[in-house]
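One protein chain omitted, others in place.
To keep things simple, chains are lettered A, B, C and D as they appear, and every chain counts its residues starting from 1.
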């Protein structure tokens, strides 16, 4: 699974680079990704008392629906048909640069005020096996909210429930409040993702301390990449929400602004967590390096202890393996013919070994079983 | 104990992630933690001359008390009953988003002005075995201070004493001054926590220099985490206090503002210390790595000295252990039959050993006992 | 190829240092690089209905063309003739300091408003084998755009196509929109360059993890240099575009400003990517160091395992190679004459080896084939 | 001495933590340190023509002196008597929070304007054996300067001389100028301290490069701590002086403000030096680690050279120490009976050794004496 996440993060990081037209091409040109799913339009038109929900066949039908209820939410899943998108742009008076941003689906979160609507981009996180962020584009006017998603599947189901069940103030409030509810759902969707990374970091820390494996470093790097990608998704989102909080146009009611302030607090919390995790991620690397050093020390100590004990012993044995001729001189290795020669030699070696072991112990290289266990 | 602190810090860091509703759920929904203790209401109503102190059974009784004395302080310990909280919210006109923040007990410190009261959140540190921060929420109106705590036990006892004993200007001042006194108590509570971490850092530095243990790195990481958590608790607190200092609403008297400025100085001092400790913590890691390197150097030097002395000696011994046949040629190992052959060999080896030892000494690898002791 | 890129990046970094007059020389002096190509003037004069395109022989002919069409774009490739440049400066009223900046071709991107034109500098990236950035200078007046390039070859071909084919709003808009179109083409040209570096980083990460080669470090350093050079090119460009967005002179129409805002978003995206890549580049270095450490650990483990197993065995063999005289004492190496002496010795050695191998396995230094393959 | 400095720096860093009342205690409560020396009051009252200098017994006598001369400077050495301090506070109208700050002697430098005086805190460095900073508190009114010091001994003697000797404009100027003169003396006192640290850093760099000792790392850490403490003392001082420069109350004459601007320049210079030294201090650590690595390389090279030369030689000697029976086969070690067997063996070993030495030289591991000396 680690590999999947890694690939996803790679995609994430280099996405803005790939899906672009040729340098110098006309602004506002729509480069439709041929693999993108065809658009599906789902409309929820509601007021305090009524709710109409339907899936439309064509963009044309939207025009008839508009303005019939206080709030009309048109949600478009899939960006694979330039015609539909352009028709929608014509209906809602969307600037072609904005439409280009909707289609070129790596955009940073932002808010752009236009004459009679606000254009908002946010990025929604997915983490089913792989991390990915999907671009959600919002156009919020006086009576409508138009949202574009790259594909089906989002975190808005609870918002839809709230509209249907007439819970809370959603049904009685305007499109600005719906925008808030959707943004809040997106931001809330970051929390489980963060939780998953928090757990991954914890696991990796335990693992790195226990046994530094070779691939640890690249997995740490992967997590750092993902957190970088998260940060790049959330940081501009925070700015965007803050822009909305301070927006003094009549589009946003005072009550909605209080809710957006709350929403802003949540993005700050998410960023806070991302930064904390990034710092922990950097710490992981240092732990890994320290673990490697420590491991090396362990290896070296074993080598040194074994070698240091046996090298002198081997030398002594080597001395008595020499072939000096005892016959030619009484000084030539008389030890070899001593009565206690061999036993003396064995005792000598034992003494040397014990002395060396005590020396290592005094240096703290060897610990007695009880202490080793505690470590 | 280190483990406990570690777990606590983990909890601290991931707390904001866990206690949340599903993404997209209605704002202002109260997700009561089933394990949270039931609320206990303690009221202190006082003016310059009178003091009424009582523990209430129900939130209903609060309404009767309000406004009877210049200042009514209602302290709620425990957030485990949505009914009580909502009744209090109704009495004091608390916004449902604010109430949600009170219950979802990981919030950053903040100040939010509402029409007729201020909503303040601060985090109070605990360090009995484990570090934890508890969220304290304040609502400060013209005649009341309403505080919510996650559980019983706080650092406000001295403030209560001051109210009871009519010391200082607390009894004669308004709710704004009481807010100041409580915030100041919270900030003062960070100092002993910092002192404990200061001592821990000192101990760890000594230990890391003396002997780099394998778990040192994870304990350093733990302290860094805790300091990160402290920083995340205090940084927004500083901002919050600063917001209060600059607040120009009539809620805060000039005199209180002077006291809040003093309080702000204290948060700056706390942050200053936290930053200093964080820097020392990072230094610890470098000391640890350097200690590991130094230790490795020591090990290698011993290995090298022993090996380098004995390897040539063993070689010489090996030479004279060869079985070249002296009978077939006068050039074949005549040394073996020399009269002084073996003694000469022993002297040769001594010379080699001494030369190598002198060489190591000139490189500074061996120090004489007197110098070693100084090191 | 890596070497080429490296040299180019070096040139890039030290360029601003080299092409300068002596300290104290008069401002506005043109130091023409003798190796610079002679200027070639290409003019496109167009309005909604007409387009004249021609290559001019002399700067003189420009004067006649000016003002005949709503927009006249004079593009000068090559800065190798002071006379031509000064004549153009005279025609368009260019300040001598601006002209100096045009010729001294390492300038940071910037915008300078003059009385009746804007002076804009941007840097265009090239990456055919080597990375280089070329300085493009723009003078934008009410009816003209004058661009200077160091040499032929640019990323403006699609813009020229759009002028010729009457696509988009380019033909009907003014010089301000042409400036936008050219700047946007430059910024778009950074994306493929970034993509190339993204791929290079990915390759290098794989390579560094697989096998840390000695030259990896200098290649990482090269990529970091290039990214530094990119950052130094784009950062001021972002500022310049932002200046244009906020410029409130009548030179820039509201619609153009919306397009420049889009263009600004793109520079922010480029910078975002550069910063991300720089962070990944720094991570590479850490991976490299960790890989080196890990490799060292591997080497040491092999050495330790082999040495630790054979050193004791060699010692034992050495013992039985000693020449103690069995004749002089029954205690002198009676093992040598035991019936099972040699077989016993072989078994002893096998036991020692197996015990040591088990010890290493318990330390996790040896893994069984199945696990080794997975790692 | 290094130890002393270390302890002092520790004290410095944790000081703000220790000298505090219990959390929640009443603001303005004076916690007199029982070990603090009793206050000694020294008064200098002067105008252009007259100077009265005396040491007072009680705070009471101050009241009579006030206002008799244009400037009255009351200097209080020692904070060990709450009564005296409170009497002074009453005389000069000092706010109890300010007085608390005077007594709780770890405060950051700051300026607080009160209705009819300014309250200024600065920290004065001492470096006689140990580094310490002493808190100096100033109250500057229309006719007086009141200074509090923790103990006797300061850097104001030259200022006193200037008052006495009627040099410069001190005698003719007001209390604002005296404040400037005292602050300037404090800031000037940082320069010799910095010089001492500059020298210490130089010495340590030489030492670390020459021979990385184990305690180097903790001494580097000590210097970094001290520089951190210096920075924490000077940074707010810079802010405080800047506040005074920009203060537009009538307390400060234009001429004094010019002098304060000069004083501000000095604090900037001090901070500049501290930052530079901090950067050098961080560099030291890297040098230390690099030195350790380099030292390890040296050790390893020696080990490798010795081992690599002798291990093959020992092997060869071992071969000819084998006991294959030449009697049982002509193939069994015929070399042993060759006429030139042993000499050939000796030459073989020489050749092997020389080849290996040449190989090491080609790798750059061995240098010839002339080159080694240069290194």
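Quick notes
Everything that follows uses one rule, which is that contacts are C-beta pairs under 8 Å (C-beta built on N, C-alpha and C of every residue); 3 or more make two chains touch, one makes a residue touch a chain.
The structure displayed is predicted, hence computed values, not measured ones.
Of the listed residues C:249, C:337 or C:362, the one in contact with the hidden chain in the full complex is C:337.
Set against the missing chain, the residues D:123, D:162 or D:238 yield one that touches it, D:162. Across C:38, C:63 or C:213, the residue that sits in touch with the chain not pictured is C:213. Only one of C:237, C:260 or C:307 touches the absent chain when the whole complex is considered: C:307.
Interface with the hidden chain, as seen from chain C, comprises residues 10, 13-14, 16-18, 20-28, 95, 97, 100-101, 106-108, 110, 112, 211-215, 217-218, 221, 224-225, 228, 232, 285, 288-289, 292-293, 295-296, 298-300, 302-303, 306-307, 310-311, 313-314, 317-318, 320-323, 333, 335-343, 345.
Annotation for chain D: contacts to the undisplayed chain at residues 155-159, 162, 167-168, 170, 181, 184-186, 188-189, 191-192, 194-195, 198, 202, 205, 209, 258-259, 261-262, 265, 268-269, 272-273, 276, 279-280, 283, 286-287, 289-291, 293-294, 296-297, 300-301, 303-304, 307-308, 311-312, 314-315, 318-319, 321-325, 327-329, 331-333, 363-365, 375.
Simple rule for what comes next: only the chains that are shown with their structure count from here on.
Of all residue numbers used at the contact between chain A and chain C, under half are used by both chains, marking a mostly different-residue interface.
A rotation of 145° superposes the C-alpha trace of chain C on that of chain D, rounded to the nearest 5. Distance between chain centres (mean CA atoms), chain B to chain C: 41 Å.
Contacts with at least two other chains are made by residues 289, 293, 296, 300, 303, 307, 311, 314, 318, 321-323, 333 of chain B.
Under the stated contact rule, the graph of chain-to-chain touches is a line, running from one end chain to the other without closing. According to the touch criterion at the top of this document, the contacting chain pairs are A-B, A-C, B-D.
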